Structures are given as C-alpha cells and as structure tokens.
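One structure below.
Excluded from the complex is one protein chain; the other protein chains are retained at their positions.
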Amino acid sequence: MVLADAFIQGILMGFLFALISLGLTIIFGVMDIVNFAHGEFLMLGMYTAYCLSISLGVDPLVTLPLCGAVGALLGLVSYYGLVRYLLRGPMVAQLLGTFGLMLFLRYLAVFLWGIDYRMIKKGLLVGKSLTIGPFHLDMTKVVCALLSLVAFTVVSWIIFKTRVGKALRATSINREAASYMGIKTERMNALAWAMGGITVGIAGGLLANFYYIYPMVGLLFVMIAFATVALGGFGSIKGAFFAGILIGILETVFPIIGHLLKTSIIGPHYKMTIVYLAYFLVVVFRPRGLFGWEQ
Amino acid sequence: MGAIREAFDFSDFPLVERIGFGIFCLFLLAFPWLGMDSFGMAVMIQFLLFSLFGMGWNTIGGYGGQVELGKAQYVGIGAYTVAVLMVRWDIPYWFSMPLGVLIALGYSFLIGYPLFRLKGHYFAIATIATSLVLQDIFINWNFVGAAKGIELPIKGNTFLYMQFTNDTYYYYFILAYFLAGVLYMNWFRKSKLGYQLRMIKIDEEAAESLGIDARWCKIKAYAIASAFVAVGGSFIAVYNLYIDPESVMHLELSIMIALMAMLGGAASLWGPIIGAAILVPLDRYLGSWLGGHKELMGVDFMIYAAIIMFIAAFEPRGIWGIVERYRGRRT
Partner (left out) sequence: MKKGLFLSLLVLAVAMGLLMGPFAGGVAAKAKEIKIGVIYPLSGAFAAAGRDLRNGAELALDVLNNRYAELGISIAKWEGIPSLKGAKIKLIFADHRGEPGRGADLAKRLIMDEKVVGLMGCYHSSVTKTVSAVAERYGVPMINGSSTSPVLTKRGFKWFWRTTPHDETFTKDLFEFLKGLTEGKVRGVKAVPKEEIKRIAYACENTEWGSSVAKVIEQMAKEYGFDVVKGILYSAKSPDLTTESQALVAAKPDCMLFASYISDAILFVRTLKSMKASPKVVWGQDAGFEIPDFRATLGKDVHGILTRTVFIPKVVKVKKAAGKINALFKKRYGTDLTGASGRAFVALQTWAHVLNAAGSTDPKAIQKAANELFIPAKELIMPWGGVKFDKTGQNVLGTGLIGQYQAKGGKVELEIVYPFDLATADMVYPFTTWK
C-alpha cells in the first residue's frame, strides 16, 4: 500500500524530472554542449509565471505560453550572446562559459527580485489535490505529468517527422556534412536553444504552481537533470523520458523500502545517493547511458 | 637525482617567465614582512591553497584533458583523515597527513578504474556523482562526526600537530607545499607520463596505436591529482580547526578548483597559479566590500560571472592563452 503510493508519487516526480531534462538533452543532442545554466532558465521561468500572475492577476496556468516565450528568448540570447563563441573552444571552455552564465543569471535574479521566497497562492491548481481511491495526488503534479507527455510527443514529432527535425538531426550527426547539404547549422543551433528554452520555461511555469520561487532554486533541479540526461544517454529524447521516470521512482521508492524493513540505514537521507549511484553503475556498464547513441 | 635536477630545471621557459617567476617567489617569501593586513594574509593563504588544488587538477584536467569535477571528495579525505586521527587517537599531523594521502591514492585507484571507462560528458557527470555520494556518506557517518563535523582540539603552537596561533606560520607552511607542488609539476610536465597524457589528449586512438595504455595513464594522473588535493585538504583541517562535509566536500568546491585552473589556463605550469591569483582575491574582496551593501546584493557575483564568461568566450585557453597569443603574434 505504502509502496504503491510511493511508486505513483515517484512516477509523477519522474515526469517532472523528465520535462526539466528535455531541454538539456535537445541542446546536447544538437551541439554536444552541457548547459550548466539550465536550472537558472527554469528559475527564470518560475519568476515569469510569478510576476505575470501577480501583476496581471491571471491564473498561473494562463501564463505558461509566456513562460515558454521567455524561455525561448533566453535560449536565443544565450546562444547568440555567448554560446556561439564558446563552440570554438574545447569542452573545458564550454563548461566554464555556461557555468559563468549560471552564476550570472542566478545573481541577476537576486539583484532584481531580492532573496525572498515567493509562492503563488491563487490559481486553479494551487494547493488542490486529486484523490483516487486511497491515493492523494497533488493536482499540479498530475497536470505536470500530462504536459510532460504532451511536450515529449510534440518534440519527438518535430525531430523525427518534420523537415526541420531532419535538419536538426543531420546537424547533430555530422555538422560539416550537414552544412555542405545546405543546412544552416548556425540556425539549427539557435533553434535547439530556443526549443530547450521553451520546454524548460514551461516546466518552470508549471513548477511555480506548487514550488517556492527563489533565486537559488535552479541548483536543486539541475543536478537531477544532469543525472537524468546522462543516465538516459546524452542527446537521447527517449532516454531522458525513461531515465526521468526511473529516477523519480528510485528516489521515492528506495527510502520507503527502508521504512518497511524498519532499518535506518536505508532512508531518505540517502535518496540522492542512490540516484547518483544508479547513474554511476549504469554508465560503468553501459558507457553511453541507457539509450545513448553509439559513436 | 635526475628527477630532482629536472624539477629544478626551468630552462625551457623564456627568460621573461623565469625572471617573472623568480620575482614572484621572492615576493611570496617576503610577503609576511610587507606589512600586509591580516585579511590580506588570509587571502594569500587561500590563494596558495587553491593554487595547490589547481596544480593537482591540472595533471588530469589540463595535461590529460579530462574534465574532472569531483576533486572535493579528496579534499574531504585528506582533511578528515587528519581530523579524525587527531581527535580520536591524538595522532600528530605528520603521521596522519601521509596516511590521508595514501587513503586518497587507494580510493582514487578504486573509483578511477571504472571511472575511466567513461569519456567526455559522461565522465564529467560521473565525477560529480561519486563526489556527492561520498559527501552523503560522510554526512551520515557518525564515526566522523556526521553532519556536525569535527572540531580539532586546540593545542597551541606545535609543529608536531601543525597548529599555530599566528597565521604567518600557516602561511609559510602552505607556501612550502605550494613550492613543492610547483617543482613537482615542473618535473611532471617533462616526465614520460606527462608526454603520454598530452598525446592522449590530442588523439587517444593514435596514442593507443603507439602502445600507450590510455586508461592506465589517466588513472595514474588522476591518482596524482588526488594526492595533491588531499595534501591541501589536510592543511584545511589544521588551519580552520573545524571541518564538516558541507565545507570541505561541497560540489561548489570541486567546481571552484576546476574553474580556477581552467580560467588561468589548463595544461600550463602557470595557469592554475594565475587563475587562483585572480579568482581568490576577486571572490574575497568583492564579497567583503559588496557584502555589506544591501542594495547591491548579487552584484559581486555578477561581476565575477561576467569575467568568467568573457574569458571562456574569447580565449578558451584561459588567461595564459591570452598572454601566449599576444606574445606569439609579436614575435
């Protein structure tokens, strides 16, 4: 019973983790770059939802498209303003650059909004929970899971079924060959950043419905997003989806097992440990992650 | 003997750099007598410490080209070995420090072996993961004080336990480590392993076809890096006299170590030193000036971040790369 509950809660969290990781894996897939500032994009998405719903007085759900737009803008600005230049350098410089971007955005938020905790108090979903039989589920998480599914479907459709998607994939497989074929790789990169920004902006807008909003909030999620993307295989969309859910389940079910066995060795204090350990073990035996591409 | 001569042999550097480094060493030796305030002294100690960390990271991260983001776990191992042995069994620093280094070496081989099956980003994230796992274990391990951390007993001035009431002693203590580190790195970059690593960095397959065991080379370099960092960790234990997992094993510490070396210029002898010389004072002075102003909250970090982005975007080889580019074009 408790286990079943944990399982369901875990899957819901998993959908959220997957949604947050989606943007990271798109960007990585197209241009081999890990965006350290991803969590800060999420944070800014949350602030967008907060500011709009306070100043316009509308439901935070209505602001989701705007959060996506802000995310896209952020992605494009980061790409044209910084990442374009980073691409010339080695991996080390790319990490350094996006790490700088992360610090910059985080403290920009501190400067603009101060260090107060904020929370959206009114809204269709805020504070509601859904009761199915014996299970109480947070309404926002349920909506989040649905939207996560929609986002994955849409992104997969774009990438695998449309012309633009083909161009994106071509760019990610071989940049030079793609540019000989007449694909404007520069534009494809920008598109990847915009798509990454949209998905994470929407994730932020949703998260704002049940999470506190705070300049440092990105760090909490970005580590999980890294583990998710790496576990699933960098650049793999399917991988991010399943790895997200796997991590969600691991993170919630593992400590409950300790509870059921009545031992204190296994417990919530190790729940992140188990996620990282799982990642470590998986990649040691499958160095490309669960669904990563063989090169 | 040959190795020692190699370590002291800086003759392949241009004259300017040799003179520059000589002056810098004299400056470091004379620093406590220059009438600097004690905050300046504390900042200098941090600078030397982070240079030591950065030089260690440089073996695997710079010469080996592996983006390693988990050095904090070795800071923790070095610091905790000294602290736990001193608190529990009253064992002097000079016995516990080498032991800490040995443990760090052993541990680095243990996890280095599986770790170096991985490449690129998978490797980078995996190093973060192992460091976080070890931190979690320390947070929950009562024997080492768990999350509460360990307070070292205050012993007064003693060389046996390396505790002093005056920072000048600590300064020369870390300076000695720093100079030893520079000499070691000077030898390392000319050693067989050093050349092998650089070859692996340029083209791993070509290196392997020449009979170099790439994985084994990386593991060795990783172990050397870990030993360096563990020595620095042992210094933190006797310098701060209080350690907890949060302050010595935190992810941000790992990133800072890599950041400084990368910013200064990876794979060069001077890079990590330059990186630390810029970032440590920047961090401490900006923090202590702006930290007191309510309305400017966050501005110090924004300046800091802007500098990092600027350098990453315009000279990926770091600050040393800028110097070399300038010089290369002139001659």
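Going in written order, the chains are labelled A and B, and every chain counts its residues from 1.
Here is the rule we go by: a residue touches a chain if its C-beta (ideal position, glycine included) is under 8 Å from a C-beta of that chain, and two chains touch if they have at least 3 such contacts.
For clarity, every value in this text was computed on a predicted model and none was experimentally measured.
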> Which listed residue (B:Gly100, B:Gly149 or B:Gly233) would be found touching the missing chain in the intact complex?
Replying inline: B:Gly149
> Of B:Leu105, B:Ile139 or B:Ala312, which residue touches the hidden chain?
Replying inline: B:Ile139
>> I need the residue numbers on chain B that touch the omitted chain, in ascending order.
In response: 37-43, 46, 139-140, 146-149, 151, 154, 165, 167, 236, 240-242, 244, 246-247, 277-278, 281-282, 284-288, 291-292, 294, 297-298, 300-301, 307, 311, 314-315, 319, 322-323, 325-326, 329
> So which bits of chain A touch the chain we can't see?
Replying inline: 2, 5-6, 9-10, 13, 110, 115-119, 121, 127, 129, 131, 136-139, 210-212, 214, 216, 219-221, 224, 251-252, 254-256, 259, 264, 267-269, 271-272
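By our rule, only the chains that are shown with their structure count from here on.
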> chain A touches which residues of chain B in the complex?
Replying inline: 61, 65, 67, 114-115, 117-122, 124-126, 128-130, 132-133, 136-137, 139-140, 251, 255, 258-259, 262-263, 266, 296-302, 304-309, 311-314, 316-317
>> Could you list, by residue number, the parts of chain A that touch chain B in their complex?
In response: 28, 32, 34, 82, 85-86, 88-97, 99-104, 106-111, 114-115, 215, 223, 226-227, 230, 234, 269-270, 272-273, 276-277, 279-280, 283-284, 287-289
